[in-house]
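The complex appears here without one of its protein chains, the remainder shown in place.
A, B, C and D label the chains in the order they appear, each numbered from 1.
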Amino acid sequence: MPCMNAKQRRFSCRWVLILACATMLLTGSCLVSTASAANILKMGLLQEPKTLNVWRASDRWSRKVVGLMYQPLYVRDPETLKLIPWLAAEPPLFDEKTLCYTVKIRPAKWSDGTELTSEDVAFTARFINEFKVPRYRSKWNFVKKIETPDKRTVKFYLKEPKAIFVSRSLTTPIVQKKEWTKLAEEARKTKKPLKRLLNEKIKNPVSSGPFVLKEWRQGGFLYLQKNKHFFGTGKKIQGRLLGPYIDGVIFKIYGTSDASILSLKKGSIDMFWWGIQPGYIEDLRANPDIELFQNEKSALYYMGFNLRRAPFNDANLRRAIATLVDEDFIIKRILQGYGIRMYSIIPPGNAFWYCPDVPRYGEGLDREARIKKAFGILRDAGYTWDVPPVDGSGKVVNGEGIKLPDGKPMEKFTILTPPADYDPHRAMCGMMMQEWLRMLGIPAYSKPMAFGALLQQVKVRHDFDSFVLGYGNLSLDPDYLRNFFISTNDKKRGWNMSGYNNPHFDKIANESASAMNRDKRRNLIWEMQKIIIGDVPYIPLYDPKLIEAVRKGRFTGWVQMLGGVGNIWSFCQLKPM
Amino acid sequence: MELRRYIVRRMIQVIIIFFLILTVLFLLFRLAPGDPVSMMVDPDMTQEDAEILIVQLGLDQPIGVQYLIYLKNFFTGHFGFSFHYGEPVVDIIWNRLPNTILLFTTSIILSALVGVFLGKIASWHKGKKTDSLMTIGALVTHTLFLPWLALILIWIFAYKFGWFPINGMISEEVWLDPEAGFIAKALDVMYHMVLPLFTLFLIHFGAYLLIMRSSMLETLKEDYILTARAKGLTEKVIRDHHAAPNAALPVVTSVGLSLAFSINGGALTETVFTWPGIGRELVSSVSQNDYPLALACFLMIAGVVLVSNLVVDVLYAYLDPRIRY
Amino acid sequence: MTESDSSNRMTAKEKYPWITSFLEGWSIFRQNLLGKIGLVLLIIFALMAICSYIPPWISPMYNPMTGVDPEITSCTPPSLRHWLGTDFMGRDILSQLLAGARIAFMVGISAAVMSIVLGVSIGMTAGYMGKFVDTLLMRLADMIMVMPTLLVVLLLSAVFGQLNIWTIVLIIALFRWPGVSRIIRGQTLSLKQRPFIEAAKVAGASHFRIIFMHIMPNVLPLAFLFMTFRVTSAIITEAALAFLGFGDPGTVSWGMMLQWVWKTGHMFQAPYWLLPPGICISLITLSFYMLGRAMDEVLDPRLRKEDQTD
Amino acid sequence: MAILEVENVSIGYNTKKGYLKAVERVSFTLDEGGSLGFVGESGCGKTTIGMALMGLLPPNGSVREGRILFEGKNTLRMSDEEIRKIRWREMAMIFQAAMNALNPVQRVGNQIAEAILVHDLSIGKEEAMGQVEALFELVGIPRDRLRDYPHQYSGGMKQRAVIAMALACHPKLIIADEPTTALDVIVQDQILGEIKDLQKEFDLSIIFISHDISIVADMCNDIGVMYAGQLVEFGPREQVFESPAHPYTKALLSSFPTVTGKKSDLIPIPGETPNLVVPPTGCRFCDRCSEPGPSCKTETPAWVEIGPGHKTLCCRC
Partner (left out) sequence: MHKRNESVLEIRDVSKIYKTKGAFFGSSGKDVTALNRISLDIFKGEIFGLVGESGSGKTTAGRLIVGLEDVNSGEILLDGSEIVGLRGRAQKKFRRKVQMIFQDPYQSLNPQRSIYDTVSEPLKIHRIGDASTRKDLVRETLQSVGLSPPDDFLFKYPHRLSGGQRQRVAIARAMILNPEFVISDEPTSMLDASISAQIFNILLEMRNRLGVTQMFITHSLAAARYLCDRVAVIYRGNLMEVGPAEEVIRNPKHPYTQALLDAVPKFGHDRDAKRYGSLLIKDRDVDKDAGCVFFPRCAVAHEDRCGRKQPGLAQLGDGHFVACFLLEAMHEA
């Protein structure tokens, strides 16, 4: 039938078309790859930033990008980690009598050319307080009053002394009043103003930083251009002459680290802004085009216990477990050596606040010695066994049937860990811990659980025995120490997940929160660390090292810092070669 | 007339099923442990913050109220806001859907065409080398483990030979080039599409080949083929005009039935190739407890499958005059 | 017809007529190249699954999940001590591969059996009862059928926390019955019309008897055939799930191995780790698939009639 | 003049159980304008002969020996292309199951036009459709059914359409293979009448294949009785039916109930048809014969001429 003939012809036409397309693709691709701008830094991101709305940006990908645009008043020096003025012109002046901080602001401009004034700073603070912006609210709700005597001066009056004001509040990114006033007004009209603001889609943020957004192709890339109005251009801050010297940054989105690393090796990107998995390191190290940076992180990975119920309401058991846990094994095997031993809750990289002389459980002991020591602790605390893990002759055997001091057998308990896909290291740690505890006859079961469900159990319902969690990016201010263990935070969705309750600790912690003297505060923080490690509601496990890879020969001037080379200083100082 | 009635009836069924799925999924998500607020592990996120957010996101409402609100939003073309992106879910879906449709329909059409064509050839040479080669080839490619295949293809073609991009959908060079016109951009997308398309194609064409082959063998035994031969038609005409169109009918049905199955493969492909489509979005939103987004993505997929099944059935009725409803 | 067989040899076959039909089927199967390849592959995998108990018994360091080689702390290529090399923390890849075979069989066969039992009983019920029950069950089947199984399992596993392997198997089974039940229903509907069912009715047979003595034996071969295809889909679904990171973290499955390679960034550094699990998944699917196709030929009466002429 | 001469044709199929001798050494001739009927039970090879004449044996079947002369040319020697050109134009076939002989997804009119178009390259589609309309008229299908699909036809109409298709190229020879099997008796009668009328009108030669003796008796001048792949009796209708020579013919006639004549007891033929992979030696009907001779089991029967043009394959005649 003729109509079938037509179909047939169309069919063969299709073939010709397909072949034609294929050849065009190949030729087209050759043309494409030749054209690329030399002065644009290309970075690989693992995930796409979720939003450019600074108040919503809670994931690290968004924060990486947003951080290049919204700038705070003070930033950390890469070497000393001390706070130095950034948008501010000089260190803040504190008047103890009135509890008033006075901040002078540099002459600076927004990316739309308007001037950045004290009004913007005051607006930001008032905005946060008015709308109760999560994550920032707690840093500003103790500010009583804000005054702007002139365009360059802001005065903050506090309700009470707060140690975190400079290090946490004054590092809040400042937004432009002009941009947000309108949005705020609209939000006020709705029933749920905060929701409205957080759901606001900011297409092109008004930036005070070194870069402005030029284009965002969702699912493809983000292109940030150099901000002509950046205040730092040509200035010397902390002895560093700021650029930016590059014309822009392109963030390319790769879903997986292997794709990013292949691209890095191929030269399609100049840097992969994410920690490199140990598996890649050998290979990359051998690659002459790749340079690796190794930096410490301000991170904490730990095992936590539920102190609200048996068996972990007994500090002796927790101490025994702390003795049993072989952090060296974890670092050597699971982290492949790319990690630092944690002794305290505060990572050693945060040198000022880190307390070096906390108790060190089981340090330097081998497995057998650890078991003997833990056995000793428990035996002394009144624990008994059907088959003790250390027999009469002092030989280590597999323990069985452990009983609590009150004579009841210890029930099975679970170690909740995030699933392997979320973090293989933590899942593996749980697995190993289970094995170690069982040697002592402790019936531990490691149970990886979806992250959301895990947090629900631990943080909201408090229905758990123990867990392995971590923070990849802790603030350098140690206030979290108070947050994690103060008894007032022991409630639903509160940060005291262990249910640690120690009036002595609470007292010191509160004191530390309002200690305005840095050295005095340091003493208190050290004291707190000693108490916590003595009671071990958390066993700190490790602080992974951050390995980052960049391509040699394209840009120079990476600034190494706690938390990696992808910091504001690098972006301001990178120079094309 | 009858056909139209049939379509109406099927559409009503589709709508009922769709709302059943919607309800079940909604309940599942809301009854599940874990909420988006507790996912925020930033130590700066205080308990008060969390409570404020929960009220703001409407998670404090009773589940029935939430469901009604969701239904109301649904009918006004609104799927709520993504917890994660903070954008209207509709926007995200509209952004991702074209990408998925592009990759998915191209792959289905391509593999169906090639599969049918090769299946025809294979059945025509039944029992010969061509046939066994094609059958075994189809079986082998069809049973390859998709993500693994994708990784191997990336390794060989994108990394070792460097012929194709490793992943993604567009390259910034082209899209930032002010001189690049529509054709250059389209070519760029197609260039990125080659490997994912090839992966899906390899997995799917075998199934169509095998179906076409057996259906064709079945058809060739029919009496009307004998009639055609007796009429003195050439073998090619018999094969292409009498046997193939009849034999291709079951392939149409199988495209519809295997759609849900193919979508699994689509999601995996999108994930491995970082193709910004619905499937990948679903996988990532699921792991981030972004219910509104996950729910909408899933509904979208279920809706697409339901509707395309309907379309396939109608198409089948249209193609096969024997079937009149 | 071979009626000239000696009578004493006939008796055994006569007593158990299924032996004859089995042998007949087997002789057709034997002529099928694909079937033979599939069977051989399958036997190899079965042996692997059985052998999976051996390595941990030799030394605890060969335990696929928890055993680490005390002297190896990173990914190493094949050696005498570890025939397929070790993974990033010094676990033996071969032991994992063998254990994976066991899991694959377990997942595949148990999910398939469950979904077939469900599908056959629902299909037969729907087909035999007809009317309202039929409509209800088939709409339910339609509803489940439009759901992409992998995504559903993924969704459920995210919603209910990490699933354990049996839950995954159960969910796969729960979402894979509609295809079977549709076919079985169709078969039941056509069987229901067949005169031999009516003859049984006329002879006074109860519904129970008709379903179990007449319909069931006739749909079971088909169900069995479908089982092989369900096995493959279950194995693939589990592997894909594990690959995406939603599998049971306590089991060593091939998908899980691939996920480890992928997540720990050894994808392109350790082909000895990447290739075996992928090949195994592909081959086991292939073997079940080939077996299914060969059985299809054995069971398909139309193909058997091919030789008969007027 | 003979339009068709078949000499000593043997046909077999390769099957998994062995080589099946479907037709053994069959010879007959058909005169121009004549009608020849083959009758026999299922599996006797009558359809195989029809297919062999058309050159349409399935891939596993082949003509082992003999000649088929169509208008003096041996069709077995022809190339595929040559025989393809003869098919339908010179000899057409009316198929057994009209229900399945039409492509279900194409319009009936088009299917018939296709047959015309493929053999006559000089005419266009319009003209061909015109011819189809004329054919429809001839076989008694309303014109407006031309654009229908086969499934919209009743059984009788389908059969008529198939007859129209067979006539499409004005062939000289038509092979009708059980053209009325699935039809009711009244429709069957009408169709048979039509075939007869058409045969007269176009001076067609017809080979009529049926299992129903009474139909063949009604339709044909010459009768060939087949049993187990062999032609056992061949002759003019009157002779074969009035004085059947072969015991099988006799038995067949006496096992057939009639509505006319005296009501008499039917005498069934005992036993079953033999297996053609390993056919019995000697006379193939021997085991079922009511009066077997002593040598029947061993001696291969030869053709015996018992009247003018009437011959039989029996040792005892």
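Note that a contact is a pair of C-beta atoms (placed from the backbone, for glycine too) under 8 Å apart; a residue touches a chain by one contact, two chains touch by 3 or more.
Here the structure is a predicted model, which means the values were calculated and not measured.
Asks: From the list D:L198, D:I215 or D:C289, which touches the chain that is not on show?
Replies: In the complete complex, the chain left out is touched by residue D:I215.
Asks: Which residue numbers on subunit C touch the omitted chain?
Replies: With respect to the unshown chain, the touching residues of subunit C are 1, 3, 13-15, 17, 20-21, 194-196, 198-206, 209, 213-214, 217-218.
Asks: Considering the entire assembly, which residues of subunit D contact the chain that has been omitted?
Replies: Counting only subunit D, the missing chain is touched by 41-42, 184-186, 188-190, 192, 211-215, 217-218, 237-238, 241, 251-252, 255-260, 263, 266-270, 272-273.
Methods note: only the chains that are shown with their structure count from here on.
Asks: Please state which pair of chains has more C-beta contact pairs than any other pair.
Replies: Summing C-beta contacts for every pairing gives the maximum at A-B.
Asks: Return the distance between the CA-based centres of subunit A and subunit D, expressed in whole Å.
Replies: Inter-chain centre distance comes to 89 Å.
Asks: From the C-alpha centre of subunit C to that of subunit D, how far is it in Å?
Replies: About 50 Å, centre to centre.
Asks: If you look at subunit D, which of its residues touch at least two other chains?
Replies: Subunit D, residues with two or more chain partners: 106, 114.
Asks: Counting only residues that touch at least 2 other chains, which ones in subunit B make the list?
Replies: Residues 32-34, 159, 245, 271, 287, 289 of subunit B each touch two or more of the other chains.
Asks: Along subunit B, where are the residues that touch subunit D in the complex?
Replies: 222-224, 226-234, 237, 242, 245-246, 249, 319-322
Asks: State the interface residues of subunit A toward subunit B in the complex, per the touch definition above.
Replies: 1, 4-5, 8, 11, 14, 18, 21-22, 24-26, 28-29, 32-33, 35-36, 42, 47-48, 50-51, 53, 56, 58-59, 132, 134-139, 192, 194-195, 198-201, 215, 217-221, 223, 250, 252-256, 259, 262-263, 265-266, 268, 421-422, 450-457, 459-460, 469, 471, 474-475, 480, 483-484, 489, 491-495
Asks: Show which residues of subunit D lie in contact with subunit B when the two form their complex.
Replies: 54, 56, 84-89, 92-93, 95-97, 100-106, 114-115, 118-119, 149, 151, 162, 165
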